[in-house]
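Data block below; observations after.
Only a single protein chain was left out; the remaining protein chains are all shown in position.
For reference, chains read A, B and C in written order, and residue numbers begin at 1 within each chain.
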Amino acid sequence: MTSTRSQDNTIHIEITHDVIQIIDGIEFVRSNQAGAIVTFLGSTRDNFNGRQVVRLDYEAYEPLAIRTLHQIATKAKTKWSLHGLSICHRLGTVPVGQDSMAIAVSSSHRREAWEAGEWILEQVKAKAEIWKKEIYQDGSEWKANKALPQ
Amino acid sequence: MTSTRSQDNTIHIEITHDVIQIIDGIEFVRSNQAGAIVTFLGSTRDNFNGRQVVRLDYEAYEPLAIRTLHQIATKAKTKWSLHGLSICHRLGTVPVGQDSMAIAVSSSHRREAWEAGEWILEQVKAKAEIWKKEIYQDGSEWKANKALPQ
Amino acid sequence: MYPSNLESSKEKTFKALYFAAAKDATQMTCENIPMPNTTLTMANLSEFLAQRHPALKRRQILEGCLFTVNEEYVDPETIIKHGDEVAIIPPVSGG
Partner (left out) sequence: MYPSNLESSKEKTFKALYFAAAKDATQMTCENIPMPNTTLTMANLSEFLAQRHPALKRRQILEGCLFTVNEEYVDPETIIKHGDEVAIIPPVSGG
């Protein structure tokens, strides 16, 4: 597990091989000044376009991925004046029904939390140096996220 | 605590006086067909427009509020073909830093979860027969949510 | 079902529930109100309650309220009858 924290301890970035505990992210971003906490969990689905998926395997260029996630977090925190932000990505095998990624953000008001949460997710999918291999019963396939709409 | 479940056990509505356990809502909506889980937590902030808030007290016309929440949930579930949906509102005193409301939704893809999550929150704030009293050091005030933009 | 207050059991009443600011103004969460002689409809309910609880009028609470009869939002012409549960619903602030 590699993780980094911002100096002011309001940003937590983590890449782990363990099961993700979203409650940790939620409690990390919780603040007496924050009226809204929004979280997103990406989980392994049992099918893709009707084709049965057995599991997902993730890998990452960890040192670069951690830095990229941290840059995304710092940008989001400033842009929406968030109180706290946590991004956790899981590597290795992620069985069906389990989470590969968890984002938690907190802000004074709900609008910032919604907007930041969604923006962070799209940035992570577009930029973080992480790869997902979809394993079927009869084969597997490296996926590629759609590029961000420019 | 009063709660209701939809017949197909995919909607959970709860009004409680206890501390909200968001992880229960998340695990309720989790599904092998759902790639996205979005949650929203509304928490008590220590200030409103700079005025220090000591706590929030909530009350509800429970039987009607439960039904209104359930109607909102049913509409959202159909509109965004969600897999699962959970709304939990807490009554009585909610201290600073604790949650008064928790929404969790799951869907195959992330867009539906974001849109449904945000829509549900606005509907709950506009329609659920629940009231929030903001307690300051030197007084208190019943709040009123802004009406939905028509 | 025994009427919850001391009026004679033959008397016709309806139940009024007060929430939030309406509760503070009336200093009560609910009360059994004797049916007036004239027909009481949702349309003239506000006026009726304002006379009964001047604080509701003074604090201009009823203007912002919705009303339900037996947990249903009903039309203004709906007549309130014996045993009905009427709720005074100030602007909500859940979430």
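Keep this in mind: a residue touches a chain if its C-beta (ideal position, glycine included) is under 8 Å from a C-beta of that chain, and two chains touch if they have at least 3 such contacts.
The model shown is predicted, which means the values in this text are computed figures rather than measured ones.
Visitor: Which shown chains does the hidden chain touch?
Guide: A
Visitor: Of the listed residues A:13, A:36, A:73 or A:124, which contacts the missing chain in the full complex?
Guide: Looking across A:13, A:36, A:73 or A:124, the contact with the absent chain belongs to A:124.
Visitor: For the chain left off this view, which of A:20, A:37, A:60 or A:116 is in contact with it?
Guide: Here the residue in touch with the unshown chain is A:60.
Visitor: Write the list of subunit A residues that the hidden chain touches.
Guide: Residues of subunit A in contact with the hidden chain: 42, 58-61, 63-65, 67, 89, 100-101, 121, 124-133, 142-145, 147.
Assume only the chains that are shown with their structure count from here on.
Visitor: Rounded to the nearest whole Å, what is the centre-to-centre distance of subunit A and subunit C, using the mean of the C-alpha atoms as each centre?
Guide: 51
Visitor: Compute the distance, rounded to whole Å, between the mean C-alpha positions of subunit B and subunit C.
Guide: Whole-Å distance between the two chain centres: 28.
Visitor: Find the geometric centre of each of subunit A and subunit B from their Cα atoms only, then give the gap between the two centres in Å, rounded to an integer.
Guide: A distance of 23 Å separates the two centres.
Visitor: Listing for subunit C: what residues touch at least two other chains?
Guide: Nothing qualifies.
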